[in-house]
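Step one of this worksheet: look at the structure below.
Complex shown without one protein chain; remaining protein chains in place.
Presenting subunit A:
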Amino acid sequence: MNKQLYTNTGVLTWLVIRQDRIRLTIWLAAFIVANLLVANAFSTLYPAQAERQAMAETMMNPAITAMVGPAYGLDNYTVGVMLAHEMLLLTAVVVGVMNILLVARHTRAEEEDGRVELIRALPTGRLSNVASTLFVFVGTNVLLALLVAGSLVMLGIESIDVAGSMLYGASLGVTGIFFAGLTAVFAQLSESGRGTVGLGMAVLLIAYMVRAIGDVSSETLSMFSPFGWIVRTETFVNNYWWPVFATLGISLILMGTAFYLNGIRDMEAGFLPAKAGKKQASRMLLSPIGLAVRLQRTGIISWAIAMFVLGASYGSVLGDLESFFAENEMMQQLLNPASGVSLTEQFMTMLMAVLAMISTIPAMMFLLKLKGEEGKGRAAHLLVRSVSRVRLLGSFLALALAGGWVMLSLAALGLGVVGNAVMEEGIALGTFYQSAMVYLPAMWVMLGLAVLLLGWAPRATVVSWLYLVYSFIVVYMGGLFQFNEWVVNLSPFGHVPELPVEEVSWMSLLGLTGVAMLLLVAGVVGYRKRDIQGG
């Protein structure tokens, strides 16, 4: 009987691999290449110990701790320590995202689409779908751990030793396994694939923030987050393995829970039931823009809350940062503050760039929803009625523009309000807001590119995401990797004046706005001319 629950797991395992063989290869390759590039960059850019020690000094501040985890091994800041301190958490977050997306795709989304029904009608076990999915993703994470560890060792950098590399890889692997197990549980609770991904992402974000706040103010709090555990492996210095085993233990419990819940429930049912909807459409819904808003209501609200909280959590470290800068003379020399500008303000500009780029994510999602609608044949429902293509595209674009503005405003507000509450010498709220709003033209360029792709090459809209990732890397990490100026200037975010440190440069702002307009118009022209899918 017990064995019957898992009948044919082997064949289904093959099916999962067959579907995702390319996807998985790309993910794994991306992780390995990214880690190798960073490790290599660190050893080339900071070859001397003195340079690395100088770097270590800048790492000892609460803002960095909030972002990448507590600093360690600062008295001997080797390339290995640099890598683990600055990259482990960030990579682990992305590994988590990968597991959430892919596990949801093979469990609940598969069930929602009715493919599990076909499989279950064949001689396969009740738990075979979950079992085969977890089988593949535990395997993927183990492979990831081994490949990352192996490739780091192969670099032959002295401070990146075998023991540390193994732990580095293992930390990433177990984080992945944890989120695979967690998503498997959520796949039992939620009735939809989207809901499963949403729950997973929410927990990931909360785990990251709990750790950020915990790492800055209370270590006990950090212990409630899986990320709080793995940043305490102190890889390449002390190589503590307990976080890896603890995470693995919790993961096993999560997987057991997923199996249990899956075993007792009906197919296509969830434990969080969907509630009945409205009988009639409200007046708000009855226009293309109303529809665009309504379809993404949950996303809009969640992002709005998330952006405010993100701004607020960055704001909460500004106070610590201020007192830290006041006490640290070396830091003052290093950052070489411009006259009349406090170090906190200087730091604020970097936060603004990050917040602006993160705010661009929901804005682009709101716009590109139109592509998903088209793919499912639903855009056709509107276009066969008296809605023009320009109006349809315009509605989603309007939502994206308004959404991006709201998200950025909320983030700046969160940063400003909380920041002022914890700082002794406050900064005017208007300054916060202004230094955020100057990023709007850059955001418009990103949206313009997305519209251009929607109009001319709808299959290639992923390019706009890659461009955002590129911007993030060059702007956020530009200083760290000492990129050439033109590399940074290829991103619209590289052209934004850093208020309040720099003057407002109307030239660059108008230039960005002009580029955005051109892209938008070109995109709309393409969208009017091309074939629409579906319908």
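The rule we apply is simple: a residue touches a chain if its C-beta (ideal position, glycine included) is under 8 Å from a C-beta of that chain, and two chains touch if they have at least 3 such contacts; residues count from 1.
Just so it is clear, contacts and distances are computed from a predicted model.
Undergrad: Can you pick, from "Response regulator", "Cell shape-determining protein MreC", "ABC-2 type transport system ATP-binding protein" or "Cytochrome C oxidase subunit II", the UniProt name of the chain not shown?
TA: "ABC-2 type transport system ATP-binding protein"
Undergrad: Which one, A:115, A:194, A:389 or A:530, makes contact with the chain that was left out?
TA: Touches the omitted chain: A:115.
Undergrad: Under the stated touch rule, tell me which residues of subunit A contact the chain that is not displayed.
TA: 1, 4, 7-8, 11-12, 15, 18-19, 113-115, 117-126, 266-269, 273
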